[in-house]
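The complex appears here without one of its protein chains, the remainder shown in place.
Then we have chain A:
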Amino acid sequence: MLKNTEKSFGVVAILIHWVMAISIFFMFGLGLYMVELTYYDPWYRGSLDLHKSIGMLLIAFLVIRLIWRQINVKPNDLPGSKLEQTAARIGHFVLYALMLLIMVSGYLISTADGRPIAVFELVNVPALPWSFDNQEDIVGEIHFWLAWALMVSVAGHIGAALKHQFINKDGGLVRMLKVNKEN
(Lines give C-alpha, C1' and ligand atoms only; values in the text may rest on other atoms or scores of the structure.)
Protein backbone atom coordinates (compact mmCIF):
# COMPACT_ATOMS: atom_id res chain seq x y z
CA MET A 1 0.00 0.00 0.00
CA LEU A 2 2.61 2.54 1.13
CA LYS A 3 5.36 1.42 -1.18
CA ASN A 4 5.44 1.28 -4.94
CA THR A 5 5.01 -2.00 -6.78
CA GLU A 6 5.81 -2.86 -10.37
CA LYS A 7 2.20 -2.20 -11.29
CA SER A 8 1.36 0.72 -9.08
CA PHE A 9 2.59 3.77 -7.25
CA GLY A 10 2.23 3.50 -3.47
CA VAL A 11 0.42 5.91 -1.18
CA VAL A 12 3.61 7.77 -0.22
CA ALA A 13 4.59 8.48 -3.84
CA ILE A 14 1.05 9.54 -4.76
CA LEU A 15 0.65 11.76 -1.74
CA ILE A 16 3.98 13.50 -2.14
CA HIS A 17 3.31 14.00 -5.86
CA TRP A 18 0.06 15.81 -5.21
CA VAL A 19 1.18 17.75 -2.18
CA MET A 20 4.08 19.11 -4.22
CA ALA A 21 1.96 19.67 -7.33
CA ILE A 22 -0.61 21.74 -5.45
CA SER A 23 2.03 23.61 -3.46
CA ILE A 24 4.02 24.46 -6.57
CA PHE A 25 0.98 25.81 -8.41
CA PHE A 26 0.14 27.87 -5.35
CA MET A 27 3.74 29.10 -5.10
CA PHE A 28 3.80 30.15 -8.74
CA GLY A 29 0.67 32.23 -8.28
CA LEU A 30 1.80 33.59 -4.94
CA GLY A 31 5.18 34.54 -6.41
CA LEU A 32 3.65 36.53 -9.24
CA TYR A 33 1.10 38.10 -6.93
CA MET A 34 3.32 39.09 -4.01
CA VAL A 35 5.82 41.10 -6.06
CA GLU A 36 2.98 43.35 -7.24
CA LEU A 37 1.67 44.12 -3.77
CA THR A 38 2.01 47.71 -2.64
CA TYR A 39 4.02 48.67 0.41
CA TYR A 40 0.98 49.35 2.55
CA ASP A 41 -0.75 46.12 1.66
CA PRO A 42 -1.26 44.07 4.86
CA TRP A 43 0.08 41.08 2.91
CA TYR A 44 3.26 42.83 1.74
CA ARG A 45 5.46 41.08 4.29
CA GLY A 46 3.36 38.01 5.07
CA SER A 47 3.14 36.87 1.46
CA LEU A 48 6.91 36.78 1.16
CA ASP A 49 7.34 35.02 4.49
CA LEU A 50 4.82 32.41 3.39
CA HIS A 51 6.51 31.96 0.01
CA LYS A 52 9.89 31.44 1.64
CA SER A 53 8.51 29.09 4.30
CA ILE A 54 6.70 26.88 1.82
CA GLY A 55 9.76 26.95 -0.43
CA MET A 56 11.97 25.58 2.32
CA LEU A 57 9.43 22.84 3.08
CA LEU A 58 9.34 21.98 -0.61
CA ILE A 59 13.11 21.43 -0.63
CA ALA A 60 12.64 18.96 2.22
CA PHE A 61 9.79 17.28 0.35
CA LEU A 62 11.86 17.06 -2.83
CA VAL A 63 14.79 15.47 -1.03
CA ILE A 64 12.51 12.93 0.67
CA ARG A 65 10.82 12.28 -2.65
CA LEU A 66 14.09 11.63 -4.46
CA ILE A 67 15.29 9.31 -1.70
CA TRP A 68 11.96 7.47 -1.69
CA ARG A 69 12.21 7.13 -5.46
CA GLN A 70 15.69 5.62 -5.14
CA ILE A 71 14.87 3.06 -2.44
CA ASN A 72 11.56 2.00 -4.00
CA VAL A 73 10.56 -0.15 -6.91
CA LYS A 74 9.79 1.97 -9.95
CA PRO A 75 6.44 1.05 -11.50
CA ASN A 76 6.73 -0.22 -15.06
CA ASP A 77 6.74 2.34 -17.84
CA LEU A 78 3.42 2.81 -19.55
CA PRO A 79 3.26 1.13 -22.94
CA GLY A 80 4.61 3.26 -25.75
CA SER A 81 7.33 3.48 -28.36
CA LYS A 82 10.99 3.64 -27.39
CA LEU A 83 10.99 7.28 -28.35
CA GLU A 84 8.00 8.06 -26.13
CA GLN A 85 9.54 6.25 -23.19
CA THR A 86 12.83 8.10 -23.60
CA ALA A 87 10.97 11.40 -23.91
CA ALA A 88 9.05 10.58 -20.73
CA ARG A 89 12.28 9.85 -18.87
CA ILE A 90 13.87 13.09 -20.05
CA GLY A 91 10.67 14.99 -19.22
CA HIS A 92 10.61 13.67 -15.68
CA PHE A 93 14.29 14.48 -15.25
CA VAL A 94 13.62 18.04 -16.42
CA LEU A 95 10.75 18.41 -13.94
CA TYR A 96 12.92 17.28 -11.04
CA ALA A 97 15.88 19.42 -12.14
CA LEU A 98 13.72 22.54 -12.51
CA MET A 99 12.07 22.03 -9.13
CA LEU A 100 15.46 21.66 -7.47
CA LEU A 101 16.98 24.68 -9.22
CA ILE A 102 13.99 26.90 -8.48
CA MET A 103 14.03 26.00 -4.80
CA VAL A 104 17.78 26.47 -4.48
CA SER A 105 17.69 29.77 -6.38
CA GLY A 106 14.88 31.03 -4.15
CA TYR A 107 16.95 30.15 -1.10
CA LEU A 108 19.94 32.01 -2.57
CA ILE A 109 17.92 35.21 -3.12
CA SER A 110 16.80 35.59 0.47
CA THR A 111 20.08 34.46 2.01
CA ALA A 112 22.32 36.60 -0.23
CA ASP A 113 23.17 38.95 2.63
CA GLY A 114 23.76 36.17 5.15
CA ARG A 115 20.30 36.37 6.72
CA PRO A 116 18.66 33.03 7.50
CA ILE A 117 15.22 32.05 6.22
CA ALA A 118 12.65 31.70 8.96
CA VAL A 119 10.32 28.80 8.20
CA PHE A 120 6.93 29.73 9.66
CA GLU A 121 8.86 31.53 12.41
CA LEU A 122 9.73 28.15 13.86
CA VAL A 123 13.03 27.10 12.33
CA ASN A 124 15.80 29.22 10.83
CA VAL A 125 17.50 27.87 7.73
CA PRO A 126 20.96 29.48 7.81
CA ALA A 127 22.60 31.17 4.84
CA LEU A 128 25.64 29.73 3.13
CA PRO A 129 28.92 31.15 4.40
CA TRP A 130 29.68 32.66 0.98
CA SER A 131 27.85 34.70 -1.64
CA PHE A 132 28.72 36.44 -4.87
CA ASP A 133 28.21 39.99 -6.14
CA ASN A 134 24.63 40.92 -6.96
CA GLN A 135 23.58 37.41 -6.03
CA GLU A 136 20.00 38.43 -5.21
CA ASP A 137 19.54 40.06 -8.63
CA ILE A 138 21.18 37.40 -10.77
CA VAL A 139 19.59 34.49 -8.95
CA GLY A 140 16.31 36.38 -8.77
CA GLU A 141 16.18 36.56 -12.54
CA ILE A 142 17.00 32.86 -12.80
CA HIS A 143 14.32 32.01 -10.21
CA PHE A 144 11.70 33.89 -12.24
CA TRP A 145 12.48 32.32 -15.61
CA LEU A 146 12.93 28.80 -14.27
CA ALA A 147 9.53 29.09 -12.60
CA TRP A 148 8.00 29.83 -16.00
CA ALA A 149 10.00 27.00 -17.56
CA LEU A 150 8.61 24.66 -14.90
CA MET A 151 5.05 25.75 -15.66
CA VAL A 152 5.60 25.04 -19.36
CA SER A 153 7.08 21.64 -18.53
CA VAL A 154 4.19 20.91 -16.20
CA ALA A 155 1.76 21.72 -19.01
CA GLY A 156 3.55 19.09 -21.11
CA HIS A 157 3.41 16.67 -18.17
CA ILE A 158 -0.34 17.17 -17.76
CA GLY A 159 -0.85 16.86 -21.50
CA ALA A 160 1.03 13.58 -21.54
CA ALA A 161 -0.95 12.23 -18.56
CA LEU A 162 -4.25 13.16 -20.24
CA LYS A 163 -3.14 11.60 -23.51
CA HIS A 164 -2.30 8.34 -21.72
CA GLN A 165 -5.58 8.36 -19.86
CA PHE A 166 -7.99 9.32 -22.62
CA ILE A 167 -6.29 8.49 -25.93
CA ASN A 168 -4.08 5.53 -25.10
CA LYS A 169 -6.55 4.46 -22.38
CA ASP A 170 -3.73 2.88 -20.34
CA GLY A 171 -4.67 4.50 -17.02
CA GLY A 172 -1.77 7.02 -17.10
CA LEU A 173 -3.65 9.54 -15.01
CA VAL A 174 -5.52 7.22 -12.68
CA ARG A 175 -2.35 5.47 -11.56
CA MET A 176 -1.27 8.70 -9.88
CA LEU A 177 -4.67 8.98 -8.17
CA LYS A 178 -5.22 5.60 -6.62
CA VAL A 179 -3.27 2.54 -5.63
CA ASN A 180 -3.82 -0.49 -7.84
CA LYS A 181 -4.28 -3.33 -5.37
CA GLU A 182 -4.25 -6.29 -7.76
CA ASN A 183 -0.74 -7.49 -7.41
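As a convention for this text, a contact is a pair of C-beta atoms (placed from the backbone, for glycine too) under 8 Å apart; a residue touches a chain by one contact, two chains touch by 3 or more; residues count from 1.
The working rule: contacts and distances are computed from a predicted model.
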In UniProt, out of "Response regulator", "Lipid/polyisoprenoid-binding YceI-like domain-containing protein", "Alpha-glucoside transport system permease protein" or "Amino acid ABC transporter membrane protein 1, PAAT family", the chain dropped from the view is recorded as "Lipid/polyisoprenoid-binding YceI-like domain-containing protein"
Missing-chain contact, candidates A:Leu48, A:Ala118, A:Val154 or A:Leu173, resolves to A:Leu48
The listed residue (A:Ile24, A:Leu62 or A:Ile109) that touches the chain absent from the view is A:Ile109
Residue positions on chain A contacting the omitted chain are 38-40, 48, 109-113, 115, 134-137, 140
